[in-house]
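The complex appears here minus one protein chain, its other protein chains still in place.
So that you can tell them apart, the chains are marked A, B and C in the order they are listed, and the count of residues begins at 1 in each.
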Amino acid sequence: MADEKIEKIPYSLNSKAVADATKYWLNKRGVTLEEIAELVIFLQQKYYPNLTMDECIHNVEMVLSKREVQNAVLTGIQLDVMAEEGKLFSPLQDMIENDEGLYGVDEILAFSIVNVYGSIGFTNYGYVDKLKPGVLQRLNDKTTGQIHTYLDDIVGAVAAAASSRIAHRKQAEREIELDLPHTPEDREEAARKLAEYDETPE
Amino acid sequence: MADEKIEKIPYSLNSKAVADATKYWLNKRGVTLEEIAELVIFLQQKYYPNLTMDECIHNVEMVLSKREVQNAVLTGIQLDVMAEEGKLFSPLQDMIENDEGLYGVDEILAFSIVNVYGSIGFTNYGYVDKLKPGVLQRLNDKTTGQIHTYLDDIVGAVAAAASSRIAHRKQAEREIELDLPHTPEDREEAARKLAEYDETPE
Amino acid sequence: MADEKIEKIPYSLNSKAVADATKYWLNKRGVTLEEIAELVIFLQQKYYPNLTMDECIHNVEMVLSKREVQNAVLTGIQLDVMAEEGKLFSPLQDMIENDEGLYGVDEILAFSIVNVYGSIGFTNYGYVDKLKPGVLQRLNDKTTGQIHTYLDDIVGAVAAAASSRIAHRKQAEREIELDLPHTPEDREEAARKLAEYDETPE
Partner (left out) sequence: MADEKIEKIPYSLNSKAVADATKYWLNKRGVTLEEIAELVIFLQQKYYPNLTMDECIHNVEMVLSKREVQNAVLTGIQLDVMAEEGKLFSPLQDMIENDEGLYGVDEILAFSIVNVYGSIGFTNYGYVDKLKPGVLQRLNDKTTGQIHTYLDDIVGAVAAAASSRIAHRKQAEREIELDLPHTPEDREEAARKLAEYDETPE
């Protein structure tokens, strides 16, 4: 983070470019929103049996719309790509190429993603990262020549964050249904959801 | 976090009760929203000279509307109150009562607050926690008999989180003003703000 | 954390008192070092089939000798005890008593424990916290009247941290065995270990 106020070249961050690059790179590295949503289903079906794929995809999209998440996704994929091209300096190249057990920066980036929806997602992240269901198994296949040391953890973290987001929203929906007093923040989306308002673009 | 689905006593979290308790306890412990907003002004005026108190208060309120923040505020104040009443077991009582330098759980809770708006707030938190301007100086006065070992850090963290929130919103406003393409998430509030829509209840 | 240098009452932290209280309270709340060590075996046997209980107990002890860990253990158990006695203010009492899913301060404290040995332990923590093997199942039994909302997460975190510590030490032992150049930090304990030096008091 910079404090400087004057820059030589007029630099201006375009938030849409950051968001678009996030989607582009996830896709280019072979990960679809549907696959991440399936991890969410895997994690949450036990608690919310009626959870739909559409709902999960929406929540994954909302997680991916956060700048903090976009920064982590882009940085992690960049390091994976560089490692795949053999362009990192030694021994960082070896550590990322071999998904070294004592190298934990990938988990640190993953945690910054989970954290966006709070600590309740820590457990879910650890769980899918250990079990490696669905897309995570493919990303961990070391025979392909592809390197997904970061992406593997990032995808699990996005799914965990989306699960946390769902837990918060479900509580809001429940309170509205029961006509309980509730806090305004969660209310808006929950209300829209109950009214089956089309929220796709949000 | 619990996974159980059946409970002896029908327990149901009321999110409004949690939000109301947060406001109540901050107030009861002598901290006003205005004082937290002044810390935000202190931190952000350099970057946004036109920042108003109303804007800062609004952002502090938005931070305090987050469940993760409410949990940290309530837990920290509870420990302060217990320490003030001498009800903690030894040596925890001594450590919290004396704001022991090697005891850092207060900072851990503070960080869970800052984190809600991402890592860009870490620096601001450390800065006010060290300088102790405004309300933080009063909370650190050890001659009053009051114990604010947690509250001190919590208030700085809420101000830092509000500063991060402002940085994100200002970017969104700038993009809308410049008619740049922008991401939907930040857009809603920014648009309302530019239209001087009354957002008080949100 | 305090910066003040003069205090009314001559307060002096005794690190041994903090360490002793940590052991005392773990024991009083019904958790033995052996039970935590069994979680470590559960997590690490796959990677180190020859791992012994003694080795795991030693590593658990080393984790528990860290001040940061002691602070988290004592603070968490204190909140559990207060909740069990019904002494917290509402709605914090209800949230901790019922191990509320949207309350995540217990996980935040757990993470400060895991973090002491770095991010490589995040996954192990999440995994045992989800599966709840051994002692974690007992701590999660909601029919006993006891409240272990914090302790449950803390015990899993200590086991995950001990697992990370083992991973670091095993690497050091391997390098010494292979007569590789190695860094001094891990060397001392590894050398002692290979020489079957009695390291119990350390």
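Everything that follows uses one rule, which is that contacts are C-beta pairs under 8 Å (C-beta built on N, C-alpha and C of every residue); 3 or more make two chains touch, one makes a residue touch a chain.
Just so we're clear, the structure is a prediction, and the values are computed from it rather than from any experiment.
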### Given A:18, A:41 or A:176, the one touching the chain that is not displayed
A:18
### Query
Where does chain C touch the missing chain, residue by residue?
1, 3, 5, 13-16, 18-19, 46-47, 62, 65-68, 112, 115-116, 118-120, 123, 168, 171-172, 175, 180-186, 201-202
### Query
In the full complex, which residues of chain B touch the absent chain?
101-105, 107-108, 110-111, 118-120, 122-127, 129-131, 167-168, 171
### Message
Tell me which stretches of chain A touch the chain missing from the display.
### Response
1-4, 7-8, 11, 13-15, 17-18, 21, 25, 67-68, 71-72, 74-75, 78-79, 81-82, 87-92, 94-95, 97-109, 112, 130, 140, 142-143, 149
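Operating definition for what follows: only the chains that are shown with their structure count from here on.
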### Message
I need the rotation angle between the copies chain A and chain C from a CA superposition, between 0 and 180°, in steps of 5.
### Response
180
#### Entry: Rounded Å distance between chain A and chain B, as computed from the means of their C-alpha atoms
25
### Summary
Residue ranges of chain B touching at least 2 other chains are 1, 3, 13-14, 18, 67-68, 112
